[in-house]
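Handing you a structure now.
Left out: one protein chain. Kept in place: all the others.
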Amino acid sequence: MRLFLPLVITFICGIVMILHFFIPHRPISTIGDGLTDWYMIVASAAIFLGAANLVQVHVHRINTKARNWKYSPVVLIGFIAMMATGLLWGVEETLPFDYMFQTMIVPMGATMFSLLAFFVASAAFRAFRASNWRATLLLASAFIVMLGRVPIGGMIWKQIPIISEWMMQVPNMAGQRAVMIGAALGVVATSLRMIFGIERSYLGGAD
Amino acid sequence: MNWEIIGIWLGAVLTLMLYSFLYRDNPFYKFAEHLFVGMSAGYWVIYNIFNVLKPNFWDELTGAGDGSPDYFMIIPGIFGMFMLARLVPKIAGLSRMALAMIVGTGAGLSLVSTLQTNCLSQIEGTIMPLSGVGTMGFIDNLIVVVGVVCGLVYFFFSKPHEGLTGKAAGVGITILMVAFGASFGYTVMARISLLIGQAQFLLFDWLPTMGIHL
Amino acid sequence: MKAFLPALLLVLMAATASGGGFVLTTEASDVPDDDGGRIGLVWTVSPDLPVPDSIVVERMAPGGEWEHVGSVAPIDGRYTDSELENGTVYSYRLVPWLQGVPGEPGPVVSASPAVKWLHSGRIGMLVITVVLCTIILLYIEAGKRGKDLFVRRIAGLNAVEDAVGRATEMGRPVMYIPGIMDMDDIQTIASMVILGRVARKAAEYGSSLLVPTCRSVVMSVSQEVVKEAYLQTGRPDAFRREDITYLTDDQFGYAAGVDGMMVRQRPAAIFLLGTFYAESLILAETGKSVGAIQIAGTAMVSQIPFFIAACDYTLIGEELYAASAYLSREPRLLGSLKGQDAAKLVIMILIVLGVLGATAGHWWEPAGRVAEFLRFLTHVE
Partner (left out) sequence: MRKLLEMLDRVDRRVIYLLMALSVFIPLALRLSYPIPVGQGPSQDLFKAIDSLPSGSVVLVSYDYDPSTMPELQPMAVALTQHMFTRGHRIIAMALWPQGASLSQEAMSAVGDSLGKAQYDDWVNLGYTVGAGVSIVRMGSSIRAVFPQDRDGFPYDSIPLLTRVQSLRDIDLVISLSAGDPGIHAWVMMAGDRFGLPVGGGCTAVSAPEFYTYLGTGQLLGLLGGLKGAADYETMVREGRGNTPAGLATPGMAAQSISHLVIMAFIVIGNISYLAVHKRRKGAPK
């Protein structure tokens, strides 16, 4: 019973969005538009939930002196600093909020991501093994594409960039498309199950 | 005080702190990691308030935008509150309502859109002739058609991979491996590009502040 | 004097252009396949005359006088008038303006807005949607009624139990990472189903289960799912809510956080099931470096090569969805999987028929028409 109302809401919202695609007529069109307006607001509440959770978690860590709790104030300070500068002065260019974004978040975000280059190198050395003919095939096609994407590839042999582009446009596309169609059916089936209340795990607990 | 140079130093020091993880996990990395988590959460909240909640909800509700209050906005407001109810264990169950709305809308939308874009359009694109397209066209089209069909056979779960099904699935997984290889080759480039970006920052923005020009 | 020049220019414009003024032709028509109330205007402009500042769209009011409804840059070439009465005929003309002076209006055109009950470009898709959805729902129904449904073995899934068991033996935790997308993502949902099974195993073996999440909603759902699993295995006391945490919505903040957890807590088994982006490699590589058995699965094609490289088992694409059915053995999920297979069969037949038709159409025209029809059926506007 505690799930009845949520399931009804899911069903109505799902059906409206499907009909919205096929039926341009009122009232479906207006209800569909309204629903999308509401969606944005409810979805943005989720961000607050996330932030509130973050604060909760770290305050709890400090209170209980959990492992590595000494870093929790750093999280809170970073969070409060962004919040305060944003609320006090706004987000326009050259203001403190934007300054902190450009000078701290941007380089940190970029660095976090660039660590990947090192992990890729390490994976190349340790993990990418030509252990069977299929893995060998994977590596061979990776080699061609890697060479084709940089100027040096064309300098080695003029045809490499052309072959590399062909690999992307023919075998790669065929493989990607097969995965895509299969996955699309997975999405359709799961969406159906959710709309018809067969899939309830997202509401927490099966039955 | 030169804010620009301070900014470059801030960025460079934080960058080096994060790179220190490559040596091993250490307090500098942890400090920067936690700072990053906190600051990005703060950024998200601020943008959410200024770019979404204020204009799309508050201004609409109070009529600050175009002068006519839209009282229907109370409904998503209530659902939004439901979402936040998770924070209070006693009424946490209410958040199911909000979740139901998000999931229902998302499911309905993705059902039709995914079917159209990732399924029907792809079928349409695969229905192509093997004749009258020249030798190269014949080979290309044949690879695409066979690849797609055999790839689908690989993802067929109702039959064991034996006999003809097994052979087709074998062809399918082969094409998939070539695709994954291409994908991998392409990806390596992405990863290195990001390192290049940070290296450029350190070499051409940060070093000059110490008088080192490369 | 200031107004004189542009006025003169406009007079000249009108006089020199053979087809009249600046606006040569105008067409008005109902905007198709909408909820009505809209008329679209398109026009062509004279290439020989100087470009005016703007074009004012005028509509004839019931009284017969022209009223201003909008102004647009001359180059735009189209305008949509909205909030009109369906079925009423509206007349429009376009007036070019140069420095505050109107020029010669373009021709008068009329149209009436109409409303459609069904989008005409989407009928083929409607048919296919209904067919595919019916197939899937029928199979789910068959599954519910207890029809025995076979699913082929999926490599990697049998390893779930071993992985959890190994973690218990080593006295190290199990880590489950449900991807970085929110609860409305289908892969996350599939992942939640698998999480339930993994949690049950962890509860049975008595090993601790860490679930760091990237979305707060996913965190709450994970808590519910894991709690339920512990309840069902009769060990509600062993459930630790604080092991299922929310880190941050930020992708790399999350990756860094999970990385830290991996290095510090050294899980012996790591599950990476759900939607992953660039963080996949960081997570998988760090997981490998702490010596964990890793079972990964995602439908994100770009990340699959990395999982294949760094993990012990990888569920490719749809296998992730199949896994949730296979593991839970839940009849409805199995039925749904069967339904998907049937849908796949339909698609394969469509493609093969289409390709054969298109190929044979080169010599025998009726076959070509089959391909045409199939293309029409799958074409959506």
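For clarity, chains are labelled A, B and C in written order, and residue numbers in each chain start from 1.
Just so it is clear, a residue touches a chain if its C-beta (ideal position, glycine included) is under 8 Å from a C-beta of that chain, and two chains touch if they have at least 3 such contacts.
Model, not experiment: these values are computed from the prediction.
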So which shown chains sit in contact with the chain we cannot see?
A, B, C
Just the residue numbers, please: which parts of subunit A touch the chain that's not shown?
20-21, 29, 32-33, 36-37, 39-40, 43-44, 47, 90-93, 98, 101-102, 105-110, 112-114, 117-118, 120-122, 124-126, 128-130, 139, 143, 146-147, 149-155, 161-162, 165, 168-169, 172-173, 176-177, 180
Missing-chain contacts mapped onto subunit B:
22-23, 40, 43-44, 47-48, 50-52, 55-56, 59-60, 65-66, 105-106, 109-110, 113-114, 116-118, 121-122, 124-125, 144, 179, 182-183, 186-200, 203, 214
Positions on subunit C where the hidden chain makes contact:
31, 70-73, 75-80, 82, 181, 251-252, 275, 277-278, 289, 301-303, 380-381
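Convention: only the chains that are shown with their structure count from here on.
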Of all chain pairs, the one with the most contacts is A-B
Distance between subunit B and subunit C based on Cα centroids, please, to the nearest Å.
12
Chain centres from averaged Cα atoms put subunit A and subunit B apart, in whole Å, by 3
So which bits of subunit B are touching at least two other chains?
18, 21, 30, 33, 36-37, 40-41, 44, 86, 99, 102-103, 106-107, 110-112, 115, 119, 123, 126, 145, 148-149, 152, 155, 176, 179-181, 183-184, 187, 191
What are the residues of subunit A that contact at least two other chains?
18, 21-22, 46-47, 49-50, 53-54, 68, 109, 112-113, 115-116, 119-120, 128, 135, 138, 142, 176, 179-183, 185, 187-188, 190-192, 194, 202-204
Residue ranges of subunit A touching subunit C (in the complex, touch as defined)
18, 21-26, 29-30, 46-47, 49-50, 53-54, 57, 60, 67-68, 109, 112-113, 115-116, 119-120, 122-123, 126-128, 135, 138, 142, 176, 179-183, 185-194, 196, 198-199, 201-206
In the complex of these two chains, what residues of subunit C are touching subunit A?
33-36, 115-119, 122, 125-126, 129, 132-133, 136-137, 140, 182-184, 186, 189-190, 192-193, 196, 215-217, 219-221, 223-225, 227-228, 242, 245-250, 252-253, 255-256, 260, 264, 278, 281-282, 285-286, 288, 299, 301, 305-306, 308-310, 316-318, 320-321, 332, 336-337, 339-340, 343-344, 347
Contact residues on subunit A for subunit B in the complex?
2-3, 5-7, 9-18, 20-22, 34-54, 56, 68, 71-72, 74-83, 86-87, 90-91, 97, 99-120, 124, 128, 134-135, 137-146, 148-150, 164, 167-185, 187-188, 190-192, 194-195, 202-204
